[in-house]
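Every protein chain except one is present and positioned as in the full complex.
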Amino acid sequence: MHAPIELADIAADVVARIRDRAPRVHCITNSVAQQYTANMLLAAGAVPSMTISPDEIDAFVAGADALLVNLGTFDRERQSAVESAVATAISKGLPWLIDPVFIDRSPARAEFARGLMARHPSVVRLNQAEFAALSSHKADGEAVARFAQTYDTVVALTGDVDMVSDGRRGIAIANGDPLMGLVTAMGCASAAFVCAALAVEPDTWLATLAATAAFGVAGELAAQRAQGPGSFALAIIDALHGLDRAALRARVKAS
Amino acid sequence: MHAPIELADIAADVVARIRDRAPRVHCITNSVAQQYTANMLLAAGAVPSMTISPDEIDAFVAGADALLVNLGTFDRERQSAVESAVATAISKGLPWLIDPVFIDRSPARAEFARGLMARHPSVVRLNQAEFAALSSHKADGEAVARFAQTYDTVVALTGDVDMVSDGRRGIAIANGDPLMGLVTAMGCASAAFVCAALAVEPDTWLATLAATAAFGVAGELAAQRAQGPGSFALAIIDALHGLDRAALRARVKAS
Partner (left out) sequence: MHAPIELADIAADVVARIRDRAPRVHCITNSVAQQYTANMLLAAGAVPSMTISPDEIDAFVAGADALLVNLGTFDRERQSAVESAVATAISKGLPWLIDPVFIDRSPARAEFARGLMARHPSVVRLNQAEFAALSSHKADGEAVARFAQTYDTVVALTGDVDMVSDGRRGIAIANGDPLMGLVTAMGCASAAFVCAALAVEPDTWLATLAATAAFGVAGELAAQRAQGPGSFALAIIDALHGLDRAALRARVKAS
């Protein structure tokens, strides 16, 4: 579909637009991930907000350009914040993304996630085990495409190779580094960066692809400088902040 | 009022006293900011505590040397913790600081913050938008001085240049680095450092000035070593830990 160079240029454009427009991303996320996610968004040029207070969340979502819904902390306060925020996002026409963390290990989360899928999130980002828990199918190319069509969503399936499908179009992206798996909240931060991309690129599938490729390349650049997962966690923030077209052209691997 | 060299020496003295006396600072803060704030205080030589549990908060505040009230997480549990902690701080004569984060984006927070102002915090630290939301005036020198007098408080107005006024005395401090704006909780951590200064310097206005200048200089030193906002976030902790009189004398810019 898209040659790597073409995708690299799209990714570079999306990265540049985020820096230029500073989109607001409201994040309902995991308490463990809040700080890291906020710092990743700031480094990318976006503006994070995080409140889940019932007195405030609708005002914050209404003023945002995209909404992240991460199920990594699953308490009642967050569930009710999610319901309210998603309703606001839908009524305002905002892009929104679900990251159904650990639904394979929690039936309660899986059921909640299924309820959200029925409201057609712009993107659902999940790994193979989470896909299986949500769809009751193994995560092969066909099942992913069918799932995307059924729910009118873009599926970003993460793994050694990431797959992004809107049901008609599908691309595999082979960027990233194993150290990304050794930092908590890396997936959450990556999903928040996809939200920033959704805020500046109307083609949801392209935005998701571009952000996935760019984030993976940032991980590769960071791995070159890091001495372990501790220094890597910050090096990738630096790398995303400084990411340029040349690095994307040299490194984006899509097929 | 104070020449830069004189202020640099006052700042160096305050920094040294914090290291020497290890004041306890109780922080009611933003869940996103807790870890970063605690690490900044520890690096400065202070001792942080963070509980908001109703069973404990009064005992912790009563044993502290200063209280930080940050409105960045605005849930009901924190609101009630704030009421209780402020009452304890006032009855013990402890210095306390309000950081009314995002009140310009949340009417509920703004109303709560106005209630706290009526209790005369030692310091209120806020940016231009937050000042306007709190005072209904644009943040010029005159409005800031009048606000400080009205509420018998010290206003620390943050921005490209920071302004510190107690209603009679006012100084502008031009230290810091743009990377400080790309790290979440930097303002919260800076406010916590002001609290540590309040614990060791009885002149509230001088303590606020000294801490503001010292924190800005730490930011400048960190920017020289950092490769982006990720590494900067930790470099400023290192820099505050190692900050010395020579660096302050070379860099403090006040007018």
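Going by the order they are written in, the chains are A and B; count residues from 1 in each one.
Heads up, the rule we're going with is that contacts are C-beta pairs under 8 Å (C-beta built on N, C-alpha and C of every residue); 3 or more make two chains touch, one makes a residue touch a chain.
Bear in mind that the values here come from a model prediction, so they are computed numbers and not experimental data.
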item: Residue among B:Ala59, B:Ala87 or B:Ala250 that touches the chain left out of view; value: B:Ala59
item: Contact residue for the chain not shown (choose from B:Ala8, B:Val25 or B:Ala38); value: B:Ala38
item: Contact with the hidden chain (one of B:Val15, B:Val69 or B:Leu234); value: B:Leu234
item: Residue of A:Ala87, A:Leu182 or A:Ala246 in touch with the missing chain, whole complex considered; value: A:Leu182
item: Residues from subunit B at the interface with the omitted partner, ascending; value: 31, 34-35, 38-39, 42-43, 48-53, 55-56, 59-60, 63, 77, 225, 233-239, 241-242
item: Subunit A residues that touch the omitted chain in the full complex; value: 31-33, 35-36, 73-75, 102, 105-109, 181-185, 226-231, 233-234
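Please note the rule applied: only the chains that are shown with their structure count from here on.
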item: Where subunit A and subunit B are represented by their mean Cα positions, the distance between them in whole Å; value: 34
